[in-house]
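Remarks on the structure that follows.
In this view, the complex is presented without one of its protein chains, the others remaining in place.
A, B and C label the chains in the order they appear, each numbered from 1.
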Amino acid sequence: MSSASSAESDEDGSGQSTESTGSGESTESGDERLTLVEAVCDGLYTEMSADDRVVVLGEDVGKNGGVFRATEGLYEAFGDDRVVDTPLAESGIVGTGIGLALSGMRPVAEIQFMGFSYPAFDQLVSHAARFRSRSHGAYTVPMVVRMPYGGGIRAPEHHSESKEAFFAHEPGLKVVAPSTPSDAKGLLTAAIRDPDPVVFLEPKLIYRAFREAVPTGSYEVPLSDAAIRREGSDVTVYAWGAMTRPALIAADNVADEYGVDVELVDLRTLSPLDVETIVDSFEKTGRAVIVHEGPKTGGLGAEVAATIQERAVLYQEAPIKRVTGFDAPVPLHSLEDFYLPQAVRIQDGILETVAF
Amino acid sequence: MSSASSAESDEDGSGQSTESTGSGESTESGDERLTLVEAVCDGLYTEMSADDRVVVLGEDVGKNGGVFRATEGLYEAFGDDRVVDTPLAESGIVGTGIGLALSGMRPVAEIQFMGFSYPAFDQLVSHAARFRSRSHGAYTVPMVVRMPYGGGIRAPEHHSESKEAFFAHEPGLKVVAPSTPSDAKGLLTAAIRDPDPVVFLEPKLIYRAFREAVPTGSYEVPLSDAAIRREGSDVTVYAWGAMTRPALIAADNVADEYGVDVELVDLRTLSPLDVETIVDSFEKTGRAVIVHEGPKTGGLGAEVAATIQERAVLYQEAPIKRVTGFDAPVPLHSLEDFYLPQAVRIQDGILETVAF
Amino acid sequence: MSTQEDVDASKANELARTDDEPIRILDADGNVLPNASVPDLSAEELRSMYEDIALARRFDERAISLQRQGRIATYAPMTGQEGAQVATGYALEERDWLFPTYREHAAKYVHGMSLESLLKPLRGHRDGYAIPDDVNVLPEYIPIATQLPQAVGMAWGHQLQGRVEEAVLCHFGDGATSEGDFHEGLNFAGVFDVPAVFVCNNNQWAISVPRERQTASETLAQKAQAYGIEGVRVDGLDPLATYEVTRAALRKAKEPTDGERRPTLIEAVQYRYGAHTTADDPSVYREDDEGDAWREKDPLERLRNYLYSEGILDDERDGEITERVETKIDDAIAAAESAESDPDSLFEHVYDEPPARLREQREELNALREKYGDDAFSEVLE
Partner (left out) sequence: MSTQEDVDASKANELARTDDEPIRILDADGNVLPNASVPDLSAEELRSMYEDIALARRFDERAISLQRQGRIATYAPMTGQEGAQVATGYALEERDWLFPTYREHAAKYVHGMSLESLLKPLRGHRDGYAIPDDVNVLPEYIPIATQLPQAVGMAWGHQLQGRVEEAVLCHFGDGATSEGDFHEGLNFAGVFDVPAVFVCNNNQWAISVPRERQTASETLAQKAQAYGIEGVRVDGLDPLATYEVTRAALRKAKEPTDGERRPTLIEAVQYRYGAHTTADDPSVYREDDEGDAWREKDPLERLRNYLYSEGILDDERDGEITERVETKIDDAIAAAESAESDPDSLFEHVYDEPPARLREQREELNALREKYGDDAFSEVLE
């Protein structure tokens, strides 16, 4: 299932509110113009208000309100029992998060940057992911682990990771990466309410890139559906998180300049994949370009490509193209523009694919 | 580049020695009939004898000779300075291994089972993999991290992991998975001599499954070449490690029973992939079945499939099939036969693919 | 298993202050040491504790034999350590939570798991780690030390919910103290002052690595200082001392007095009489007679002697216990061996709702099973 919605929005936050792009429905009326990071914070606030089992924990999430201000005001609103500054220890954060979940809480753990999630990898893949299965349903881990991910903000080394593929390969985890403020809030709400552990990846490049109308109150965007951000018939571009924006720019460009009609699928939830929407779109266009920031080899793009050709090879009219980070570490920031998939690379990939 | 070699061998170790299947060349003449685990041990012994920078470290690798006896006799031969029982701490093992490499040693670290490598994940991906790149070549980490992997031995929980995809997604690491004793020794030798960090995955299911003639003395099997284990023209099966054996059984079966001619490509080195051999074979057969133990979603099979269709879509005659572990944790051992790709599943996949 | 009597917490705490020599109540022959006083347990409770230790010892023998016959997979024996397992279990109230490792069979049993359930994972049963609703035991932990942060998190959760009366007791070995998770867990425990007790079953070996090589720290209890919490060493072969110390630690976790902190690290000094697991051969790395001195302090013998001398146990009752133990184990083996695993169940409980892809995979496997029969899946691969 997927819903077509416009990803167009008001870049500088000064203009009129456009319609909400979230596919969920709000329980209260009205909406606010929020950035993505504000929408995350609003989502946390809303769920914490509604459910006192929800606790936020992590490094600097309390008094400081998070290094990106994603938890701003929560400490003041809910106190230090529910918004908890932890010691500097990621395995400890995720490990105690698991224990909190086992005790009946609904922990939302923050890992400060995805590049610092690896010390917690064991707790995530060996435990959070498997508790339900290994205990045959006796124990479950309804936990969210939030982490800003991705490049493009001139950050220091290890601050630009996009390794969603690591988490998507582990059965039992769900992986989410919103690309709009309203999705961020709705997906986060769904993640917190989800009975299973969710790795919630926040595209920090667009934390403050634009504002969008976000419903006040509580609503869910389900963790099962990709979104079609632009309908088209010539080629499908698959992207998520921060990459939906250059993908959209590229799509608009090739429409304007070459009359190529791009369909843009924003995966939103990376695990489990919305195979139906992915394949349906491909069956329509017969051509695909997959965009992601992480290294090409073994990236999630490989899974999308493999899935498409498994199920829709007879529709295929060109090789499935991957426009991705290279198989090299993200360089220090002077070169990150050349590492990340820019609109120019995506556009070139689209043109190559339609020309095949 | 790839060389055709027979994977046939003497299952019970009682019969005549067949020819060596290693593609490397030995510096000494003669060979011995070894199991895969013995070949690993022989490889370690040979390199430690030749190069006193080589040290072995890990849990129980010393006096005990390793829980699988892969380091048996090394402690007695080289002493406790070079065969080192460490405290029980994987991040410590890999982290100090990195430091040993930085100091000019050639550490070979053992992680007791792949399922226990995750606490060391950060040291592997954030450091071992990136030292050369981040220091612009000033520092390098010539380290091997050995780990038994895979299922099928009725082991307890967490002892049957096949998550090669995690490591293959990290630029800067090499990943190797031998399927024969002579390859095990030759690839291990090449790994130890390699100037970059290598994750060396040992298929414990076939540690003692069969003996094979293994050259004595020192030789390398290069970390760049897949091996064609069986030549064929109808369909290519891609496998590695323990899965090459059921793949071969399935290939022989479909040849006998259905006259289907399978080419079997044993990837051997999983990162970097030998794209040339992979694609060449596909261009010959136009059909592919990829076999691995790890979960399907995001497994290395996705990368192989994506790569094939990127480069050889015009040769493609059927969807590329993946016969893999399911997207569920490996179950406790009473059901692992149903989780792992057995010959029957591979055979069915082959038939489905040729019938398309 | 819970006992209702109050123990004199302050007394045990006083014992607990001793740092170097492990706390002991019984001498090697089962006599009460001068100045020591025995815990406030009824004759019945003491006999029951003894019976459970005897059961654990016999279970070990039977399990090792089952493994040799190929009827169960790799087994981690507990002989020499049953005293500590049973005693810590007796110190728990039913509502307390237990985090066991692969070796704490008896601790699990004493805290409410059936004997049969101990055997099911060893037979690789799909629901081997299922836990009944009313039993506060976690599935056993194999990845070393990973349970510590989780135990801390649960205790922290209880505290947040005002449920400090549900304390958490977390087991681990001497080797586990080297892992990062030991450190991160205990540090969180100290910072958040959670109602938890950490029992390090120092059995002197982590597979082939002796305690002295595991760390240069003189004792494992002293590692508590790094976390600002209390560390105690107890003779883990002395069930009464272990009971007393654990009981006091649990009480402190629930109701610390002024200046006290909730968490305690208990180092229960023990010895692994046998192999690490049935896949291990200790003669490769340790002297056969190393265990002799430890065996002289054997927990089963020691408690038996004490109970005999107190008139709580006699040959007749001991005989009855031996028989009862045998029957219980026979029944458990029979039940465990009759349980089957449905291949289809491997797809269950991965998520609350199975994703489409998993449903497809399930259908795929079932179609193949239908087509080829289940036997086709167990053809030997090697």
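Operating definition for what follows: a residue touches a chain if its C-beta (ideal position, glycine included) is under 8 Å from a C-beta of that chain, and two chains touch if they have at least 3 such contacts.
Bear in mind the structure is a predicted one, so any value in this text is a computation, not a measurement.
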Legend entry - Left-out chain, listing which of the shown chains it touches: A, B, C
Legend entry - Options A:119, A:148, A:186 or A:215, residue touching the unrepresented chain: A:119
Inset, instruction - Taking the full complex into account, find the residue in A:32, A:60, A:225 or A:252 that is in contact with the omitted chain. - result: A:60
Legend entry - Residue among B:66, B:119 or B:325 touching the omitted chain: B:119
Legend entry - Touching the absent chain when the full complex is considered, from A:297, A:316 or A:353: A:297
Legend entry - For chain B, residues in touch with the removed chain: 55, 81-82, 86-87, 89, 91-92, 94-105, 107, 119, 122-123, 126-127, 131-140, 171-172, 174, 194-196, 224, 272-273, 275-276
Legend entry - Touch list for chain C against the chain that is not drawn: 178-184, 187, 190-191, 193, 213-218, 222-223, 225-229, 261
Legend entry - Missing-chain contacts mapped onto chain A: 11, 59-60, 62-65, 67, 85-92, 115-116, 118-119, 152, 154-159, 205-206, 209-210, 242, 245-246, 249, 296-297, 326-329, 331-340, 342-345, 348
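Here, only the chains that are shown with their structure count from here on.
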Inset, instruction - Would you mind pulling out the distance in Å between where the CA atoms of chain B average out and where those of chain C do? - result: 37
Legend entry - Whole-Å separation of chain centres (CA-atom averages), chain A against chain C: 41
Legend entry - Computed distance of Cα centres, chain B from chain A, in Å: 33
Inset, instruction - List, in ascending order, every residue of chain A touching at least 2 other chains. - result: 91, 119, 122, 126, 133-134, 171-172, 272-273
Legend entry - For chain C, residues that touch 2 or more chains besides their own: 126, 129, 143, 180-181, 350, 355, 357-358
